[in-house]
Structures are given as C-alpha cells and as structure tokens.
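Here is the structure we will look at, set down as structure tokens.
Only one protein chain is missing from this complex, and each of the others stays in its spot.
Every chain is named by a letter (A and B) in the order it is written, and numbering of its residues begins at 1.
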Amino acid sequence: MIPEQFGRVGVLMLFALSFPALPLIVSQLFYRLRIRPEHPDPVKNATYECGVESEGSAWGQFNARYYLFALGFVIFDVEVVFLYPWAVNHAGLALGALVKAAVFIGVLAFGLAYAWRRGALEWR
Amino acid sequence: MSDGLSVELAHYLSVSGIIFGIGIAVALSKRNAIAVLMGIELMLNAVNLAFIAFARLGGNFEAAGGDPLAGHVFVVFVLTVAAAEAAVALALAVLVYRRRETVDLDRITLMRW
Partner (left out) sequence: MSDLNFDYALLIPEFILVGTAILIIMADLFRKELGLGRLVLPAIAALGTIAAGAASLAYIDDVDDFANVIAIDNYTTFFRVLFTVVLLVVVVSGYEYVERNIRHTGEFYALLLLSTVGAIYMAGARELLTAYISIELLSFSLYVAVSLAKTNPRSAEAGLKYVLLGGVASAMLLYGMSLIYGTAGSTQYSEIAAAFSGGTSEYGFALLLGLVLLIAGLGFKASAVPFHMWTPDAYEGAPLPITAYLSATSKAATFALLLRIFAGPLLPVIDQWQWMMATIAVMTMVGGNLIALQQTNIKRLLAYSSIGQVGYMLMAITTISDASASALLVHVAGYLITNLAVFSAVIAFHNRTGKEELDDFAGLAETNPYLAMVLTAGMFSLAGMPLLAGFVTKFILFQAAASGGYLWLATVAVIASTISLYYYLQVIRRMYLLEPARGESGRWRLSPAGYIATGTLTAGVFLVGIYAGPLFTVADRAARVLALS
C-alpha cells in the first residue's frame, strides 16, 4: 500500500522537476549544436527586475523609516486575528460581545491615534 | 497505527520538537540580533504546533474532561504576542543601530561582567 501511494507522489515529483530542468537542458543543447549564438554583454547579463534597472546588491540596507510602517502594519494586521472568532460567531452572541469588540477596537484606535500624534505616520 | 499512513500526535510533536530545537540553536548561536529574533519566532511556531496538535489529537481529551478549546485560544494569543515581541525587538535593534552602526551582539560590548 505504501509503495503504491508514494509511487504516485514520485511520478508527480519527477514531472515537477522536469519543468525547470527541460528548458535548461534544451537551451544548453542548442548552444552545443551551435543553433543558439553566444554574445554576452553587460545589459543582457543584468538581473531582470520587471524592467526597472536594478542598482546595488541584494544585501543593501533599507531605510529605517520602513520599519516604523512595517511595525505598525504587523501589529494592526495581527490583532485582527481576535476579531475572526468573534465575527464567525457573531449571530449567536449577546449584546455584551459587541460592546467588548467595540472596546477592543477602541484600544486599537487609541494606539493608532497615538502613533499619528507622535508623527509615526509621516514620511520624514 | 491503523493504516500506517495516518499522522498521529507523536508525529506532530516530533516535528514541533525538531523546529523548537532548530529555533533554540539559531537563537543561541547567531550573533546578529535579527537572526536571534528569527530563532525566537521559530521556537514560538513550534509551540503553536504543539498546542494545536494536543488540542486536536490529544487522545481522549474530551472524554477525560480535557479542554481542547484552550489550546486553540492559546495559539491565537501566542501569535499576537509574537508579533508584538518582534515589533519591540526590531524597534530596539533600530535604536541600537542608530547609535552603534551594528546589531552584531558580539560587538555590542559596552557592558561586560
């Protein structure tokens, strides 16, 4: 039983591997057969970034300003996880649950207002 | 062990234990503060996996008076606390970086016992 089921997975895996491997092999083959010419130049060898010219290495550092926004985003993004169970069960809950959710959102709003007033939302 | 393919509590716990081990190894051996933080996040995810595994597959949990819901609730809270922790740690890392131009823990040595 086990070999059968893993056999299917194995076939799928071979198929998946052939997807990236095949074009590489064909390309190399064409090069060997002198079908594909080889004329490298710096523009051709540059990293392709959606048409935008890339600059610097991938290890460059980002401006610390991004962190401020990233932090704010992560906090608010994750806090929403508390609202999911509440929203799913909303129909069956009493009024008290609505009040509690409102208090929770109120606390989050206070945090946002604080960040706003402190200037954390401005790009300086 | 019904048909040899079902994934049981022990499997989940093994994976969780391995992730926790990798996390603690990363957290204690890396010198870059950000890498240490990544190790901590790995450890917390191992904790989440263990909680969910216990809550879903904890044998006769419900029959024995166990509380499967507690594990799920725990995971939700661990997720949010982990995010808050990452926020605090990254903010402090930025603060240190502004002063010292490094977050290498071996070079942050103004204090030594």
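Definition applied: a contact is a pair of C-beta atoms (placed from the backbone, for glycine too) under 8 Å apart; a residue touches a chain by one contact, two chains touch by 3 or more.
These numbers come from a predicted model, not from an experiment.
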| item | value |
| --- | --- |
| Residue in contact with the excluded chain [from A:Y31, A:Y84 or A:F110] | A:F110 |
| On chain A, residues whose C-beta touches the chain left out of the figure | 110, 114, 117-118 |
| Missing-partner contacts on chain B, residue numbers | 13, 20, 23-24, 27-28, 33, 36-37, 39-40, 43-44, 46-47, 50-51, 53-54, 58, 61, 64-67, 70-71, 73-74, 77-78, 81, 84-85, 88-89, 92-93, 95-96, 99-100, 103, 105, 108, 110-111, 113 |
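In this section, only the chains that are shown with their structure count from here on.
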| item | value |
| --- | --- |
| Where chain A and chain B are represented by their mean Cα positions, the distance between them in whole Å | 20 |
| Chain A contact footprint on chain B (complex, rising order) | 3-5, 76, 79-80, 83-84, 86-87, 90-91, 94, 97-98 |
| Contacting residues of chain A [partner chain B, same complex] | 1-2, 5, 64, 67, 70-71, 74-75, 77-79, 81-82, 85 |
